[in-house]
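Excluded from the complex is one protein chain; the other protein chains are retained at their positions.
Letters A and B mark the chains in the order given here, with residues in each chain numbered from 1 onward.
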Amino acid sequence: MKRKWIIITTIIMAIAILFSLPLAGCKTTTTTTAAAETTAAAETTAAPETTAAETTAAETTKGEVVKLSLLHDKGGNPNFQPYFEEMGKKTEELLGIKIEPVPYPTTDVFMSTVKAALPTKDAPDLFTWWSTYRMKELIDQNLLAETTELWQKHKDEYSKGLIDAFTFNGKSYGFSYTQEFWPMWYNKDVFAKLNLSEPKNWDEFIKVCETLKSNGITPMAQTVQARWPTFIMFEQFIMGEDPQLYNDLCNGKVKYSDPKVKAGFEVWKSLIDKGYFTDPGIDYFTDAPNMFNNGKVGMILAGTWYYQSVLVAAGVPEDKIGAFIMPSQKESAGKNIILEMSPILISANSKNLDAALKVTDYLMGPEGNEIFASLNKSYQSNMKSSTDFLPDVKKKIASTVKDENYNILNRYWEATPTPICEEAVDKFAEFIQKPNTLDKILSDLDTIADKYWSANK
Amino acid sequence: MGIIKKILTYIILILLALAWLLPVFAIIQAALKTPEQFNNSSFFEFPNKVAIVENFKMAIQRWKLHEFFLNSLIYAVTGGIITIIAASMAGFSLVRLKPRFNFILFLIIYSGTLFPFQMYLIPLYKIFNQVGLYDTKIGMILVYSALCIPFSLFVYRGFYVTIPKEIEDAAMIDGCNSFQLYTKIFLPQSLAPTAVVALFQMTWIWNDLLFGMVLTRTGNARPVMVSLASMSGVGGGIIPYIMTGVIFTSLPTIILFILLRKYFISGMVLSMAGE
Partner (left out) sequence: MKNYNKFTSYLYILPAFLLVFLLLLVPMFQNIYYSFFKWDGISKPIFIGIGNYFQLFKDLNFLTSFLNTIIWVVFTLIFPVFGGLLIAVFLRGIKFGNFFKSIFYIPITISFVATGIIWNYMYSREIGILNTFFSLFGLDKISWLTNVPLNTFALLITWTWQQLGVNMVLFLMGLTSIPVEQTEAAMVEGANKWQVFIHVIFPMLRPITTVVIVMATANSFKVFDLIYVMTRGGPHRSSETLAVTMFRETFTMSNMGYGAAISVVLSIIVVAISAVYLKNMLKKDLLYY
């Protein structure tokens, strides 16, 4: 009796395995054919010279509205879903092409789902992503559609730095729908009460911290909650040593245990030891704005998106919020600020490639690029779009960056390869909670970085 | 029981009950306040006005909770029905009709409860893509049924084992075929395990997050917990809205529990007594 059971079980399992083998293996074939199609498609759309605004609905399929999917992970807070829907409505009006945004609640599942979908016929037409290294891994697998012609067409409307960020080996991909600087937000009331003004150099900055601390106010917010925010201060203190050092570190040309890198960490450590940071157990998005409003914390370093969707949404009055750019700890490092570029990319396997490119053309133009920015009150990327809708505090930051020739550096999340970043943020968390283990942390970071760079020269 | 022991028991129970209710109190309080008041007042202040309706409207407007609510309702009900039918039929067959390889078949199906669900995610995603079930209501219903059947089979089988053989023999003497045996004898008695299965599995389907996140894309097929999770996304959240969402999306399962409670408990008692 027993033998029969064993035989039957094995047969059933064998059938199951046979089933699974063909299904498991076959996705790579679709990508090579798709890549061939992409270059052809990109060339044909370069032909029509008319700007997107002049294209009437009649030019697209008779009366039928083409629907494009736009996948994003910004469905919670900040919630960009309504803004994307606005963009979609505008393109429907002007081009007969509707964008249907699909929000994902968490970034990890969003990333895996998009990556799993890209090689298949269910690839999203458009999707939000992150620049530099995070884009590169998709480009290396031929999963993105080129937009080189479009960037050529709009090249007078964008800064060179931005164009370069979207270009890899001479080819450009996707487009930029918003960008965010990372200034230091401060509580104007608290500053006024203590007679503090925006610090222009490191010494003034330290003085501000000291004054705040001696008046019972925690100078800056910092957290290990939610995993990713731990790199916020990291990038500040490394670029504050030397912006070139920061770039080299991100690109693997310098080790984490390099004395100059260590010096940056030690500045961070000294500020932690002096109690200039909040307890890292606070939540950057619910506790921090609360503490900011109550005058318990004086400054928060965050992207310019923090203004609307976190501070103002939490009820902080707009006239209480000021911003300045944090000075570098070394004078020789000059003036630096972190920029976060937000691309929307087009899949190579998109079923509606033409429509996607048409829509991209419009959204790259001055009018199109403004839609999202004006709703989110954020910076548009197109230099010719208007900035009237920006709150004063944001206008000030943008003009300071331009007028005083700040070095613009890419955010760590994108500037360094993803596998390194994902593990590094956990190490930074460890550092924040146990700053005395600095040497071990640096050597662990080296191990993580070496693992990647040795396999990916 | 001694009086002192009785009082002590009551005191302990009441303390525990209070501790258990504390979170409920917290969410109701948060849901009643407006976001402005929530951020600017301490926990102990009572809400100025009952803002729950506005919060609710915001939650629906911004996150379209009602669409997803409907989807989950369809999944829970349809998935539940399919599970009940498939599992009770299979349980009946395993116990009464006793096909060969009885035990192996049971184990194969039951093994579905032993593996962590995440391991099914990526393979299922690929399979669904290939057969076109991705982001469809049908796909979700099938997946949910498949996930619920193992435990339900376990329950039905355990229950059917307790039905006395005499009843079956009597029915056979009367000339029943298997289908009549199933529908006229086994099913009517199955109220108890069905209540258990319905309660546990429909609640499980309603509360699912992972499969909904990975196997659907649009509002067409997305279940409600995914939208609840997205209310506090990458950058934190506005607590009064979130708590309103929590209340709204938790009500169905709580109501289900209240409705089925009587059948559930008395049903299990009956099945135990039948031993």
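The rule we apply is simple: a contact is a pair of C-beta atoms (placed from the backbone, for glycine too) under 8 Å apart; a residue touches a chain by one contact, two chains touch by 3 or more.
On a predicted model such as this, the values are computed, not experimentally measured, just so you know.
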item	value
Touching residue (missing chain; options B:A59, B:V143 or B:A198)	B:V143
Residue in contact with the excluded chain [from A:D287, A:E340 or A:E370]	A:D287
Residues from chain B at the interface with the omitted partner, ascending	9-10, 12-13, 16-17, 20-23, 26-27, 30, 42-44, 82, 85-87, 89-90, 92-94, 97-100, 102-103, 105, 108-109, 111-124, 126-127, 142-143, 145-147, 149-150, 153, 161, 169, 172, 178, 182, 203, 206-210, 225, 228-229, 232, 239, 242-243, 246, 249-250, 253-254, 256-258, 261, 265, 268-269, 272-273, 275
Hidden partner interface residues of chain A, rising order	13, 16-17, 19-21, 23-25, 28, 108-109, 111-112, 115-116, 118-119, 137-138, 141, 143, 224-227, 279-283, 286-287, 290-291, 296, 418-419, 422-423, 426-427, 429-430, 433
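We take it that only the chains that are shown with their structure count from here on.
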item	value
Residues on chain B engaged by chain A in the complex (per definition of touch)	35-36, 38-40, 62-63, 100-101, 103-104, 108, 122-123, 125-127, 129-130, 134-135, 213-214, 217-219, 226-227, 229-239
Parts of chain A lying in touch with chain B, wherever the complex brings them together	4-5, 8-9, 12, 20, 23-24, 27, 69, 71, 73-79, 81-82, 100, 102-107, 109, 112-113, 116-117, 120-122, 226, 283-286, 289-290, 293, 305-306, 309-310, 313-315
